[in-house]
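What you see is the complex with one protein chain gone and the rest in place.
Our next item is subunit A:
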Amino acid sequence: MTSSTLQCAQTRLAYWLVLPATVLILAIYIIPILFVFAASLTDYTLVSDYYEFVGIENYRKMFEDEAFANALGNTFFYALLFLPGAFIISLVLAIAIQEQKQFRSLLEVLYFLPVTSTLAAMALVWAALMDSGQGVINGTLETFGIPGVNWFGNENVVLYSLAIISLWSIIGFNMVLFLAGLTAIPQNLYEAAAMDGADHPIDKFFRVTWPMLGPTAMFVAVTSSITAFKLFDTVAILTQGGPDRASEVFLYLAFLEGFEYFNMGYSAALSLFFLVIIFIFALIQALFTDRNVHY
């Protein structure tokens, strides 16, 4: 066989190899995205087959919609509660666990356990723990003389409750990402810093750990933000957006509009808004991880 016929056979084979994946990517990603865009310009509902082209009407409605503003506000408030904890607690834990010699892997496993568990099932457990009447958490608070909290019934508290459950489920995950970043820091940098007089743990952190951890920290911050924006499971199981829509977050609203009220056109507009947010996060990540590498 000459090299050109070999090349030709290889090319033919390559097309066969990528064919199934390509067809499925078209059917599962490309065509649906184009459809979402097209549907967002119509008043399509699943209930009737008749629909009209309405231009940017859905987008105008979105920015005037009180429910949209409410959901966006709830999502941002929840993210504000969730993100600092998801970042700082995980980082502190990673540093503390890295210094452990004997118990390191045991602690890693214990903190990672919530990450593997089924959040939908564990949400039921949290509902019981946070029960306003007989829950263990309020019981414990009351033994210390602190009045119990109405975790899911009070509209000013419900986002805090959801943030606590989310923190519980993500801390081990972020901790493992930070541990990977910490393990990659060469030990001799700490020795060099110690010779320069940075021997206090806080000096050590700001002079060596933090600058070296830049890319990992950026990665954790961006991915946690995406996770925050995707809050859904605990809302669907525990609050259904209540009380009085105080926990109706963005993805839950898009779900309701699409699959409860069947306003497909409007829900498509919401979906595209969601995609734009995700793209912005992905862009931030791509830009900063390229520029901020300190190695």
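Keep in mind that, in the parts below, a contact is a pair of C-beta atoms (placed from the backbone, for glycine too) under 8 Å apart; a residue touches a chain by one contact, two chains touch by 3 or more; residues count from 1.
The rule is simple: contacts and distances are computed from a predicted model.
Asks: Consult the UniProt record of the chain that does not appear here and report its protein name from "Circularly permuted ATP-grasp type 2 domain-containing protein", "ATP-binding cassette domain-containing protein", "Cobalamin-dependent protein" or "ABC transporter permease subunit".
Replies: The chain we cannot see is, by its UniProt record, "ABC transporter permease subunit".
Asks: Touching the absent chain in the whole complex: find that residue among A:Asp43, A:Asp65 or A:Glu108.
Replies: In the complete complex, the chain left out is touched by residue A:Glu108.
Asks: Would you mind spotting which of A:Gly55, A:Gly73, A:Gly153 or A:Pro201 touches the chain that isn't drawn?
Replies: A:Pro201
Asks: Could you tell which one of A:Asp43, A:Asp65 or A:Asp233 touches the chain left off the display?
Replies: A:Asp233
Asks: Spell out the interface residues on subunit A facing the chain that's missing from view.
Replies: 6-7, 10-11, 13-18, 20-22, 24-25, 28-33, 35-36, 39, 46, 93, 96-97, 99-101, 103-105, 107-126, 128-129, 131, 133-134, 136, 139, 168-173, 176-177, 179-180, 183, 187, 190-191, 194, 199, 201, 204, 219-220, 223, 226-227, 230, 232-233, 236-238, 240, 251, 254-255, 258-259, 264, 267-268, 271-272, 274-275, 278-279, 282
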